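Working notes, structure below.
For this depiction, one protein chain was excluded, whereas all remaining protein chains were kept in their positions.
This part shows chain A:
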Amino acid sequence: MSHDMSEDKLPEPHGSAGEVADHGNPFADPGLPAHEPRRTDIDERAAKRAERQVSLMFVISMIATIGFIASYVAIDPDRIVYIFPLGHVSALNFALGLTLGVALFMIGAGAVHWARTLMSDVEMPSERHPIEASDEVRNDVIEQFKTGAAESGFGRRKMIRNTLIGSMALVPLSGVVLLRDLGPLPEKKLQETGWREATPAKPLALVNMSTMQPMKPEDLVVGSLTFAMPEGLTTHDEDFQQRIAKDALMLVRIAPEDIKDDKSKDLGFEGILAYSKICTHVGCPISLYEQQTHHALCPCHQSTFDLADGARVIFGPAGHPLPQLKITTDDKGNLVATGDFEKPVGPSFWERAR
């Protein structure tokens, strides 16, 4: 660019303006350096060129926007193309992203170039001043406050003062009462799951979530992992997601001699243990089961439970063991539950018994 510009248009080099004036005081204010003009300030051709460049960027942005609309209309959403280094990607997504990106970038780039080359860049200092008000103003305000306090009788008429304080304290209560409208009370919903419908007289079968069939104990081999839900629940149910979030079971079979917790062994059936799949920390589904160590790991916060020891927490933030469901077999030999979990499933809550 510099060769376009004649030397005589350059300003005189400024000499003493930026130098320290008082050599005796090394901390003296050096003042502002002199303003230096830009090429576009002193060369009309350079200014014209910058103007064309800014306009060109805005025009490219316009073309890109038209390209965006055109790709939206023209490209088949199912079309897959190979683009290095992205691999096989959707042609439509790529075109939309590219054109929108160019359109937005060019507006920004044009604006920056405009500001840098053509808008005024003369420095304009704005001196700071003290924040504190003057003594005169302060005294006046204090005087007004005292007059107001005396005229209202706030300090003298104590009954008015006290009732005012009382009314102000009570007003927020209306907001607290309205919180009741947030929804029905949870009642016992946090304490119980869909398994509560199981009774010793009318047990609920455990349904394998892969085959959607009940299971027999001999189907589950030592070291296997199976996911189960209560009989009667289907994936098409309207409330399936709410219910499976509490009813989901993971069934593991551990060699009975490896089970360290006697109560857990009794709740199971011949080494088959049915644990809640919901982590007791914040309720993530937890089923990263290691069949040799019998550890189940929660992927969210790494809480680790020892399923061979009553799902004791051996690592991580979970506060309670995973609840275990008591299982047995019915007269057809299928695995069934005869009641709900003894402890509430999922994360802790206020009224949860220890």
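Convention: a contact is a pair of C-beta atoms (placed from the backbone, for glycine too) under 8 Å apart; a residue touches a chain by one contact, two chains touch by 3 or more; residues count from 1.
The rule is short, and it goes like this: contacts and distances are computed from a predicted model.
Only one of "Sugar ABC transporter substrate-binding protein", "Cytochrome bc1 complex cytochrome c subunit", "TldD/PmbA family protein" or "Universal stress protein" fits the UniProt record of the hidden chain, and that name is "Cytochrome bc1 complex cytochrome c subunit". When the missing chain is restored to the complex, the residue among A:58, A:240 or A:315 that touches it is A:315.
Screening A:25, A:126 or A:210 against the full complex identifies A:210 as the residue touching the chain left out. As for the chain not pictured, it touches chain A at residues 5, 9-11, 13, 36-43, 80, 85-90, 93-94, 97, 112, 116-117, 121, 208-211, 215, 218-221, 223-227, 252, 285, 287-293, 295, 297, 299, 302, 304, 315.
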